[in-house]
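Removed from the display is one protein chain of the complex; every other protein chain stays in position.
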Amino acid sequence: MYAVDPRRSTSAQWADVWMGIDVGSDIALANTVGREIIRAGLVNTEFVRRATTGFEEYAEAVEPFTLAEGERLTGVPADLIASLAHDYARADRAQLCWTLGITEHHSATDNVLALCDLSLLTGHVGRFGSGLVPLRGQNNVQGGGDMGALPNKFPGFQDVENDDIRAKFDARWGVSVPPTRGWHLSQMFDAMEHGELRALYVLGENPAQSEADTPRAVHLLEGLDHLVVQDIFLTKTAQLADVVLPAALAAFESEGTVTSSERRVQRLRPALQPPEGARDDLEIICELARRLGSDWGHPSAEEVWDECRSLSPMHTGMRYDRLESLGGIQWPCPSEDHPGTPFLHGRLWAEDPDKRGNPAPFMPVAFEPPLDELSEEFPLRLTTGRRLDSFNTGVQSNGYASPLRRPETLDLSPEDMASLGVGEGEVVRITSRRGSISAPVHLERSLRPGLAFMTFHFPDQVNTNVLTLDTWDPKSGTAEFKATAIRVERLPDAVGAAPVLETAEAG
Amino acid sequence: MTTLAPAPTPVALRRRIELSIDGEAVTVAEGTTILQACRTLGIEVPTLCYLETLAPVNVCRVCVVEVEGSRALVPSCSRPVAPGMVVRTGSERVRTSRRMVLELLASSVDLSTAGGDVHRWIDEYGANADRHGPAGGPTARDRAHAGHHEASAVGEAATVAQVVKRDNDQYVRDYSKCILCYKCVEACGEEAQNTFAIAVAGRGFDARISTEFDVALPDSACVYCGNCIGVCPTGALMFVSEHDLRASGEWDESRQEVTRTVCPYCGVGCNLELHVQDNRIVKVTSPLDHDVTRGNLCVKGRFGFEFAQGG
Partner (left out) sequence: MDLRTIDASPSAEERLAVDSVLGAPESGWFGGERTPLDGHVAIGGLSLAESRRHLLLPALHALQARVGSISPAGLGYLATRLDLPPAEAYGVASAYALFSFEPTPSVVVHVCDDVACRAAAGGDPTDELAQRHGPAGSGTAVTWWPSPCLGHCEHGSAALVQVAGVRGGRGSIAPFAIGDMDRLVAMGAELDVEDLAVPLALVPQAGAGSTRLLRRVGQVDPASLDSYRAAGGYRSLRRALDLGPAGVIAELKDAKLLGRGGAAFPTGAKWEAVARNPLRPHYFVANADESEPGTFKDRVLLDHDPYALIEALTIAGITTGAEKGFVYLRGEYPVAARRLEHAAAEARNRGLLGVDVMGSGLTFDLEVRQGAGAYIAGEETALFNSLEGRRPEPRNKPPYPVDRGLFDKPTGVNNVETLLSVLDILAVGAAAYAAIGTPDSTGTRLFCLSGRVEHPGLYEVPMGTTLGALLEMAGGVAGGRPLRAVLMGGAAGSFVGPGDLDLPLSFEGVRAAGTTLGSGVVVVLDDTVDTTAFVGRIAQFFRDESCGQCVPCRVGTQRQEEILGRLAAGRPLGSVDDELALLADLDQVMRDASICGLGQTASSVVMSALRRGLIGNGAPQGNGRNP
């Protein structure tokens, strides 16, 4: 196992090799690996010939990424990059797994494409045990997309801009769905800024704390004509709202389905009575529809699901009782006798060209370092992330007494703590090109000099996202949370205090 | 490499093995254990250290059976069947060993919160803990040095009684109830969590589950996944909520409903079994037969439910 992460995380401790790349150099690493696989003659040429297009363009695009160049761009020694390339290409089965370290960059989609290219190069896709595995951070982030919570998709990833598809939905729903795509989250905030978006209905999100460049997000939310928030808590966003709709907790208090990382649709069942006044999301939405002049009745969760199955071919076979007896089903599941699909893209291996279908295109991508450049003024690279026992902005996780919990800190390498002259627990000022906050310092040996780390689990204590850059990936709409340039300064009343570094030697 | 064919999914095309259990012929797949073969015949074999999601450690020895040609009894949980094997599960030898294993445990361990089966077996096999003498009191077992021991007071039956360890807000460790089945160590280690916060330390009657130098859990590698609680057969490891409700006499399983749902946190899709009493979650388990995590959870799924009940 190779772990690629700027920090030597817990997962990286498992790895045979940990590669501590410079933040945001993922494409440089992937392209260097790709070039080395080609150079060493380890390309799965049969697979590439039969199942892909664009290899020549890809090979040309990665040609500048020599091992030496890869080392220069990523900070990882060339020989290790070469061994990664060789081991990955030679492995009988190999997976590339990733989380937000790949996607919370301005080049999020390109980062993913660079990895897809490697899987095509080696044929590590569409086979049992080989593939591309994006690990989802929320229990239903996959399901949200599946159900059409995307600007341009109906449930089942059916394109809103496709007339035939739209006609199917129009007929079933008895309405005329607008033929153009909507906005994604980052575009919505831009639209608010330009005055094009004046009213917002937020369900179960807390953008006032979770968005990058928080002051701007709050300012824009405050500027709306009308803000409706439906949540189980009076979140910071809900506090800005004109109307708050108290909701039952989806996971424990209502009926429905969620879809996990592996595309497995599973049933939720209510275990608790919701608090007085809180209502099921489904009930609220139907009631809202009724008041807006469209009576949808009082459908059960299963009835809503059955409608979805009738419109989304990849969900068609997922009857409730089948979800129950099979312990969930992985899409696509096109019919009620279909067992579900443990892995995708197996068609690329079909002998029969008709079954193989369209070849998978190589998508060469260019490397561009993080936008928030390091400078003399902002010399440290801050990257953000999660801790095991906490969850996002802490709305759910801060309620339980986790024995692992410690408050927000600015994690620094022992070397940086020494050169800054700061001690464990000392509160310092952290400044980026967007704003400034203060937080206590924590010594963290998993960090190298020049690299700092914070979470955003405790926004009420330290609002980390004041610092982050909200420039987003034009393709996915994700902001570059992972790469911020900062400087750290001692607070005036702390100057002169003796730095405490007794744990620096700890094995 | 230029393999083009998809790697085959492992398929169980195993040889069939014929054997006899209690005089009845049975045919099972190669690799089946004697225990599994007994279960296909509906023969109950008691188990304590066995769990279908863990590799058998065969240490409790309550599942022993007689196999013709074998000098000693054989642990059915781990021994694979062999062609022509003749197994007896109810012979006097087998019953004596099972009775004695239960008796030795009942005389040295507090089994008051062990599962109902354990008490039924104690009755069925006629295990009598009392004939080993009155139970000895609590001792400081965590400092026992291998090979050094004082003989217990004449007339007393030594026990593993000791002070309850309560060093964090989520679960308690009452090793007076520990039968040393190794399951928690396996679940914390390579069978599930791979955290290795605990191990078996010491030896002999002084063997115990321990962190390094018996440090408190917050000073150990523990990540509070609670997978150890999930596999503990005796209630030695217990949610604080359950422990306190039991202490106050309010724990009442007849008033509890168990609902299976999906964890509200990350995207793995772990299934939760919420144990609810009086509209409050009092314990969280995970189904062993669900193949996403086979009974295992993380700290958030196991303990992170307070937000749902207003603190």
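Letters A and B name the chains as they come in the text, with residue numbers starting at 1 for each one.
In the analysis below, a residue touches a chain if its C-beta (ideal position, glycine included) is under 8 Å from a C-beta of that chain, and two chains touch if they have at least 3 such contacts.
Predicted model, so just to flag it, every value in this text is computed and none were measured.
Asks: Using the contact definition given at the top, list the shown chains touched by the missing chain.
Replies: A, B
Asks: Of B:D174, B:E191 or B:D206, which one is in contact with the hidden chain?
Replies: Going through B:D174, B:E191 or B:D206 one by one, B:D206 is the residue touching the chain not shown.
Asks: Which of these touches the unseen chain: B:V64, B:I122, B:C228 or B:A308?
Replies: Checking the options B:V64, B:I122, B:C228 or B:A308, the one contacting the hidden chain is B:V64.
Asks: Looking at B:L41, B:V86 or B:A146, which residue reaches the missing chain?
Replies: With B:L41, B:V86 or B:A146 as choices, the missing chain is touched by B:A146.
Asks: Applying the definition given at the start, please give the residues of chain B touching the unseen chain.
Replies: 58-62, 64, 72-73, 75, 78, 93, 96-97, 100-101, 104-105, 107-108, 131-133, 143, 145-149, 151-152, 154-158, 179-180, 189, 193-207, 210-213, 215, 219-221, 223
Asks: For chain A, enumerate the residues touching the unshown chain of the complex.
Replies: The missing chain touches chain A at positions 1, 8, 10, 12-21, 75-77, 80, 413-415, 445, 448-449, 451, 503, 505-507.
In the analysis below, only the chains that are shown with their structure count from here on.
Asks: What part of chain A is in contact with chain B in the complex they form?
Replies: Contact set of chain A toward chain B: 14, 42, 44-47, 50, 89-90, 92-93, 123, 126-130, 135-142, 232-233, 249-253, 258, 260-262, 264, 266-273, 275, 327-328, 346, 349, 388-391, 395-404.
Asks: So in the complex, which bits of chain B are touching chain A?
Replies: Result: residues 1-9, 168-170, 194, 217-218, 222-224, 257, 259-269, 271, 274, 276, 279-281, 289-292, 298-300, 303-311 of chain B touch chain A.
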